[in-house]
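The other protein chains are all here in position, but one chain of the complex has been omitted.
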Amino acid sequence: MNVGQLIALAFSAILIQNVMLTQFLGTCPFLGVSKKSQSAIGMGLAVIFVITLSSILTWTVYWLILDPLNLQYMRTIVFILIISGVVQFVEMFIKKTAPVIYKMLGIYLPLITTNCAVLGVALININKEFNFIEMVVYSVGISVGYALVIYVFSTIRERIERAPIPESLKGTPIALIIAGIMSIAFIGFAGIL
Amino acid sequence: MNNKDNFLKGIFTENPVFMLVLGMCPVLAITTSVSNALGMGVAFTFVLIMSNVIISLIRKFIPNDVRIPAYIVVIATVVTIVDLFMQAYAYSLYESLGIFIPLIVVNCIVLGRAEAFASKNGVFASFIDALGMGVGYTLAITLISTVREVLGSGTFLGIDVFPFDLVQPASIFVIAPGAFITLGILLAIINAIRFKRAKKAQAKE
Partner (left out) sequence: MKKYVHLTLVLFIIAFLSGFLLGVVNELTKGPIAEAQARKLANGVQNIFKDANLEALKDENNIVKLNDKTLLEYYIVYNNDEEIIGYVFSVDGPGAYKAIQFIVGIDVNGKVRGISYLNVEETPGLGTRVKNEDFTNNFIGVDDVSNVDIISGATKSSNAVKNGVQRALDYFNKNLKGGTNNE
């Protein structure tokens, strides 16, 4: 795969196959942690960190251990254990080495274990039979796309909070409708590549 | 709480989709057709029942400190079994649900029920709880997928509902934005009904 194709892959991972708006992975934290742009940035950064790290680990374990031993069917169980391990490790590591970052990301890290985007990307990397470089580009792209969308979404929600909208639409319903409109906008990117 | 209330709470007052708004990823992703939703509902209910029952059975042997990893292993095992059986005996359903079958592992509802209910209650009560939650989940995604399939493809379970092409279906309901918008509007309608009822109840008092 040449550089041009890798750029195309990254572009399509960030915008066209946006993990949240077209693949619906990671909806719970998307709706839950997007009320303030500050926390959206924190969640976005934590997601980039964890997805990249756990994708590299799960990919390596799958192709070096599970595949040669014909244990492909164990992947879901092994991946989820790796991911919860990574999250715990990242939490401890950041707490000790970078207290400032820990203060910013700390509370979002435990939430990430149940963010299905992490396990989802790990499984997609295997299903698409990516090689190592493609896997890294795709995982970084997907998580950057997630961070981008959750940040943009949170800035819209901050404004909506102050808008006069019907009582029954407040909260999750209006958030979902906004996500729908953003998703329409993102469909437009499909024409670029 | 008696068994009937325990069962019904999953369908109404604590409906995982409409009331708790949990586990939304598959709710948005696989509700493009009613048959997908029913398949997902059955798989999900099965996983929920099996993991709740197993966790309730072994709850006394599991030390508190390692309960979450232990639950995750149990859930992941059940999910993988469902995944393999679906691949073997319902291949086209397996293909259309794709990645969302293994992703049941990280669905907040399953781990949530294990932690909040099965770890504290007996086997039969846990079974009823899981059955109620599963049925509530299945009904909710069937409702969403009905709206999306009828408006988006003009069919219900693959059968044409608009004869003679009288109505041109709006395919936006089947693609990604339609998922968000349909769910948002359904939630708003349910909220509106709830508010109205609450007001009536208040007026009576």
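Read from first to last, the chains carry the letters A and B; within each, the first residue is number 1.
In this text, a contact is a pair of C-beta atoms (placed from the backbone, for glycine too) under 8 Å apart; a residue touches a chain by one contact, two chains touch by 3 or more.
Being a predicted model, the structure only gives us computed values, none of them experimental.
Trainee: Looking at B:136, B:169 or B:184, which makes contact with the chain not pictured?
Mentor: Result: among the candidates, B:169 touches the missing chain.
Trainee: Even though one chain is hidden, which residues of subunit A still touch it in the full complex?
Mentor: 16-17, 22, 73-74, 77, 190
Trainee: Considering the whole complex rather than only what is displayed, give the residues of subunit B touching the chain that is not shown.
Mentor: Against the missing chain, subunit B presents residues 32, 58, 61-63, 65-66, 69-70, 73-74, 76-77, 80-81, 84-85, 87-89, 91-92, 95, 152-153, 169, 171, 174-175.
Note that only the chains that are shown with their structure count from here on.
Trainee: What's the distance between the Cα centroids of subunit A and subunit B, rounded to whole Å?
Mentor: Taking the average C-alpha coordinate of subunit A and of subunit B, the gap between them is 22 Å.
Trainee: Flag every residue of subunit A that touches subunit B in the complex, lowest number first.
Mentor: 21-28, 31, 73-77, 80-81, 84, 113-116, 118-120, 123-124, 127, 166-169, 172-177, 179-181, 183-184, 187
Trainee: In their shared complex, at which residues does subunit B touch subunit A?
Mentor: 21-26, 28-29, 69, 72-73, 76-77, 79-80, 83-84, 99, 102-103, 105-108, 111, 172, 175-181, 183-185, 187-189, 191-192, 195
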